[in-house]
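The complex is shown incomplete by one protein chain, all other protein chains being positioned as in the whole.
Each chain gets a letter, A and B, in the order it is written, and its residues are counted from 1.
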Amino acid sequence: MLHKCMFSGSGGQGSALMAKMVCLGAIKEGLKVVMTQTYGIEQRGGDSTAFVIVSDEPIGSPIVENDADIAVALSQSIYGNCFEGVVPGGTLFTNTSIVEEPGDAEGFEQVLLPVSDTAVELGTVRCANMVMLGAVLGKTGLLKLETVEEVVRESFGAKKPKLVDLNIEALRTGFAAVK
Amino acid sequence: MENLSSKYGKTLNLDKLTSYCPGCGHGIVTRLVGEAIEELGVMERTIAVVGIGCGGFSHHYMDIDAIEATHGRSPSFAVGYKLAMPENIVFTYAGDGDTCAIGLGDLMHAANKGMPITTIMVNNTVFGMTGGQMSPTTLEGQVTATSVKGRDISSQGYPLLVPEMMQSMAGVKYLARESVDSPKAIRKAKKSIRKAFECQVKGLGYAFVEVIVPCPTGLKMRVKDSYERCANEMTDYFKPQVFKDETEQGDVA
Partner (left out) sequence: MTQETLFLKNTETFAESLARCGVKYHFAYPITPATDVMKRMAVILPQYGGQMMQMESELAVSSALAGAACTGKLAATSSSGPGLTLMHEAIGFMCAAELPCIVFDSMRVGPGDGDILGAQSDYYVVTRGGGHGDYHTIVLAPSSGQEIADIMPHGVRLAYKYRAPVLFVLDGVSAQTTESTTLPAYNDYSAEFDTSEWAFTGTKDHAKRALITGSYTHQDGYEMNEMLRAKYEVIRNNEQMWEQEQVEDAELVVAAFGIHGRMCRDMVAKMRAEGRKVGFIRPITLWPFPDNAFEALPESVKNILVVEMNHGQMVDDVRLAVNGRVPVHFMGKTGGDQPMHTLAEMITEANRILGE
């Protein structure tokens, strides 16, 4: 089992938090995980990409080189990079609330979800990342939904208990949307 | 020759032939340091961290563990040592070149940290071991091998007043400048050096004593003249005094 992921968004959208949730969940499931910071163009303009590799074996190269089998684009400005970064056979998750004209995927699958709108309906746009993460889990089986829910409880539980229910609801909504 | 060890106790090792030049002030200061350690009964847990230059010889005349540090870094060595072994008494001993030329930064930060460490700076206004070059404490107009027309204050600055630089540091608990130009001055120096060690034994904080000494070889002077210079020109500028004495507090250690 080996998944290479890229989680991209603009400042404040929480793409790095998505990546961290995946990493902590992977450890809970006894998997190996590596996260690298962004280099190059992604660093600029408030955009950020977190690259995560999850495997059940020791991980070789920690670098994701345009060969992500799971890519997430939360914002328009980062969409092109994600579109280019998906490996044939991979899946691109696009936030259609913001990306107005998604490209035509060739050789890979594209999941179109208006996660920002969904998040607003749930109470705040800030949980759009968790809606999308739920969708990633539902579509790819990267990790179990329950595992990530546990990570959410542990991460927010102590300091921000109010956020736990909201984020779990967001995860479940995204998960259900692709089932 | 009569062996004087029994008269001075165990710390000073008087069996060893001295490497100090005839008339050198280091011999007096080394003895005073040895006496302070002996009187305080801390010889077995005292470590000398010595600098490069003639001051580096000093530990050979004391039966205590010693570290010959890199040039100027003995205060930093002492900080690391004291952190790892706070129960031991650590002192640094070096000349003006080691202490306030290459090692001024290490010295000031060690002093400012205020850890219980003792520093003895032996100031003879010249680099002695390398043959009499200008040091930061060389007096205005003083001729040396590298200030052949005398120290020019317009480009070389004024002689550095080291304890004065430490006066505002709250972590420095004992701060003095002494001289060895006369028996009376030596008695005062003995008292200050002892207090500087006591300060550490009590765990109070950093202690610093500068001692003004002659270097007849480096200054190319007769011994008698070098002591007169010490009593006059040198101590006119480097005025002996106790800047700060906060040792009369209870034990912290």
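Keep this in mind: a contact is a pair of C-beta atoms (placed from the backbone, for glycine too) under 8 Å apart; a residue touches a chain by one contact, two chains touch by 3 or more.
Predicted, not measured: the structure shown is a model, and the values here were computed from it.
Looking at B:15, B:65, B:152 or B:225, the residue that reaches the missing chain in the full complex is B:65.
Only one of the listed residues, A:6, A:24, A:98 or A:177, touches the absent chain: A:24. Check A:18, A:34, A:70 or A:170 against the missing chain and you find that the one touching it is A:34.
From the options B:14, B:43 or B:145, the residue with contact to the chain not on display is B:43. Looking at chain A, the residues touching the absent chain are 20, 23-24, 26-27, 31-37, 39-41, 58-63, 65. Taking the whole complex into account, chain B touches the unshown chain at residues 43-47, 49, 52, 56, 59-60, 63-70, 73, 76-85, 88, 105-106, 109.
What we mean here is this: only the chains that are shown with their structure count from here on.
Each chain gets one centre point, the mean of its Cα atoms, and the points for chain A and chain B are 65 Å apart.
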